[in-house]
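Removed from the display is one protein chain of the complex; every other protein chain stays in position.
The chains carry the letters A, B and C, assigned in the order they are written, with residues numbered from 1 in each.
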Amino acid sequence: MCRWMGWFGQPVLIDEVLFKTPHGIVDQSLLSRMGAEPTNGDGFGLGWYGAGDGPGVYRSVEPAWGDANLREIAGHVESPLFLTHVRAAIGSPVQETNCHPFRHGRWLFVHNGFIADFHLLRRDLMFALDPELFPEVRGSTDSEVVFHLALTLGLEQDPIAALERTTGLIEATAERRGVKDAVQGSFGVSDGVGLWAVRYATSGQPRSLFASADVETVRGLYPDNERLQKLGHDDRLIVSEPFSDLPGAWHEIPPSTAVTLRRGEGVEMRPFRPAPAAPAVAPERSPAVSV
Amino acid sequence: MCRWMGWFGQPVLIDEVLFKTPHGIVDQSLLSRMGAEPTNGDGFGLGWYGAGDGPGVYRSVEPAWGDANLREIAGHVESPLFLTHVRAAIGSPVQETNCHPFRHGRWLFVHNGFIADFHLLRRDLMFALDPELFPEVRGSTDSEVVFHLALTLGLEQDPIAALERTTGLIEATAERRGVKDAVQGSFGVSDGVGLWAVRYATSGQPRSLFASADVETVRGLYPDNERLQKLGHDDRLIVSEPFSDLPGAWHEIPPSTAVTLRRGEGVEMRPFRPAPAAPAVAPERSPAVSV
Amino acid sequence: MCRWMGWFGQPVLIDEVLFKTPHGIVDQSLLSRMGAEPTNGDGFGLGWYGAGDGPGVYRSVEPAWGDANLREIAGHVESPLFLTHVRAAIGSPVQETNCHPFRHGRWLFVHNGFIADFHLLRRDLMFALDPELFPEVRGSTDSEVVFHLALTLGLEQDPIAALERTTGLIEATAERRGVKDAVQGSFGVSDGVGLWAVRYATSGQPRSLFASADVETVRGLYPDNERLQKLGHDDRLIVSEPFSDLPGAWHEIPPSTAVTLRRGEGVEMRPFRPAPAAPAVAPERSPAVSV
Partner (left out) sequence: MCRWMGWFGQPVLIDEVLFKTPHGIVDQSLLSRMGAEPTNGDGFGLGWYGAGDGPGVYRSVEPAWGDANLREIAGHVESPLFLTHVRAAIGSPVQETNCHPFRHGRWLFVHNGFIADFHLLRRDLMFALDPELFPEVRGSTDSEVVFHLALTLGLEQDPIAALERTTGLIEATAERRGVKDAVQGSFGVSDGVGLWAVRYATSGQPRSLFASADVETVRGLYPDNERLQKLGHDDRLIVSEPFSDLPGAWHEIPPSTAVTLRRGEGVEMRPFRPAPAAPAVAPERSPAVSV
């Protein structure tokens, strides 16, 4: 369910990465090879940093492959850092407020995967949110709640640590409610300066996640590929699945791993370990209410 | 903000009431005379009883006046009881899950008006919901929360009493949070058998609400009006504003009044009095969560 | 590209055929087995006969599988005769006026397939339309032009003969313009009384088309299948691809064949033979215009 990608590097026309790349994310919306579902046609979103204040976000309920406006924006907006997400809805409505990326201030967030039996956990998790953030949840996906939990737990100070706390909290709550295998997926986060990605599942194999290899290596492997020769020293891609079959050009991110990209610092990986937490259990009902 | 209407009577092509009536609800979407805003173009919805299980609901984010599909449905579906709502959004996103009528089982609900400073109250009120109903709130309007509060407080047993309890609870909560003039508006509710409507404001003049007069009277007043001559003995309309300027054909529902329509029983009115309630105040944060 | 189905029989909730049938047309929108493309997510349409004047048509640019309103309409509208179409756009925009079925008065029309190099033929073919019908073409598909050509050539008097003339005209025009293999596809037509279907390709194998077998046979083959036991004597389905793998329940319509369904008359098949025609070649430019 869902595929996403992040571009981190020199400013490019978004088009170059979204449409002009073989088996790019838009192709994956129509036919994904490695996703849980082959079709990711239940809306999409593009969040980009560039002109103006904070990131811009374009979201639509139409499939990415057929959305004329996405082609226009991609073909006429340059950005050094953007996240795109194509959605395969599993239960929640197809509406723009359910399309990723989600945004808070300068922050963008995408998720591929799910919280198991989310309808059993939604209320508990919503009440664990910072009350200030509560009314900011405008859609009905699990992912948006995860993002706001992470914001509650310090995303803006330390994204990976906050996601470890969030994952721990969700797992503890799920256990309390008798829900198994609570967290599944990959996460992408950015503030316009850095890009963070996580691949994790409570149990079993998490959704796939790849990082583009060192640019020099890639260029050396494919000296005749014009597009790859244009890659700059700092250019990196994080993707749910590789854009094309180029052996050596993509590194699979191992399960339970967090990736950090910062300007001039290359790709940094470290283990991702959910932080122990008490379950977030909301009282069963406001005592004021009785019929 | 918003206009709505309910038809209760003989089965008619919805078209007859929606489009073929001068200054009908669709005209009001483009130019309302008595609404708080002249334009109600931020989506709309139609809920109807007829074939199939429970009510059907068609909702769209396009303005009602331009939606080709609404004309098709209205022109090809018959119903003895339906509710239509045209929306003027005030803050919450234009999306189908924010369009009225809202539905739960056999029940439909529409609202014209608002809960004051709803962002300050949303969390408290969500917390007061029956936990089973919590995940059913899929949009971000105040109206959807009001509906689920009313369901929590017995709407399916006694709609008017439940709305009195709901209003009392909201007012108490608002007072506790320092929010004034909490509830404003008119409400419409149906289960496919009866139709209930309420006109109420915590203070000041509530949104307008009208019921069509006794059918015999209307026919007598306008003996040459073909459309009115077709009205059956039991046919009634409840509307935010009258469809056209026909003196004597419409009764204004007084403020703080509840209206009940049941087959063969005419229009019954009684005072609407919010029930005293303790405020619904949610704990400030799940104790499990601390950064 | 595209899949369609027609129901012809007793009045049913559309739902029964659209959503409650294994591998029904809505499933096919997400994953077609026999179509030229696996995904038919570029909009859809439903045209039905029932209440009101002429057929109702609901069309949407969202994929059929995710459209909440389609489920509502299907679940609450009964019809003895309806056509549904799911679209895989090939070049022309995803917009409601490009979604099938197309309508003219009481007539509905669907098409699965294409006119080869249509951009080279569009002007000639538009020019061959009855001038009264010219402004009725509101979208940009080949199919809508084919329908209006067939109306020009007598569809309302004899649907199959008109489609034979239309096909002949298109083939002659294509030949004149150097376009090969002009016509490909299956067509479905109804006036609310009869249902006509054609399977044809100028050369090669035409798009697949199936008719449900004689009801008694089907019931006998699957005595334990409740849904099939409910089929009435006259109930028939015409489909681009069978709903499920039930040997004996579906007859493949042979290439170059026209099918006619009329109440009480079963399925009638006859060869489909394009009528010889002169090409429809439009003058190169209005003589009034020169720069």
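As a working rule, contacts are C-beta pairs under 8 Å (C-beta built on N, C-alpha and C of every residue); 3 or more make two chains touch, one makes a residue touch a chain.
Keep in mind that what you see is a predicted model, and the values were worked out from it rather than measured.
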Sole contact to the chain not displayed, among C:His23, C:His104, C:Arg122 or C:Arg262: C:Arg122
Of A:Trp48, A:Trp65, A:Phe102 or A:Phe187, the one touching the omitted chain in the full complex: A:Trp48
Hidden partner chain, touching residue among C:Arg138, C:Lys230 or C:Arg273: C:Arg138
In subunit C, positions touching the absent partner: 92-93, 95-97, 118-119, 122-124, 126-128, 130-131, 134-135, 137-140, 152-154, 165, 169, 172, 277-289, 291
Touching residues (missing chain, whole complex) on subunit A: 13, 15, 48, 50-53, 55-60, 68-69, 72-73, 75-78, 96
Residues from subunit B at the interface with the omitted partner, ascending: 30-31, 38-39, 41-42, 61-63, 65-66, 68, 89, 93-94
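As a convention for this text, only the chains that are shown with their structure count from here on.
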For subunit A paired with subunit C, centre-to-centre distance based on mean C-alpha positions, whole Å: 41
Numbers and ranges of subunit A residues touching at least 2 other chains: 93
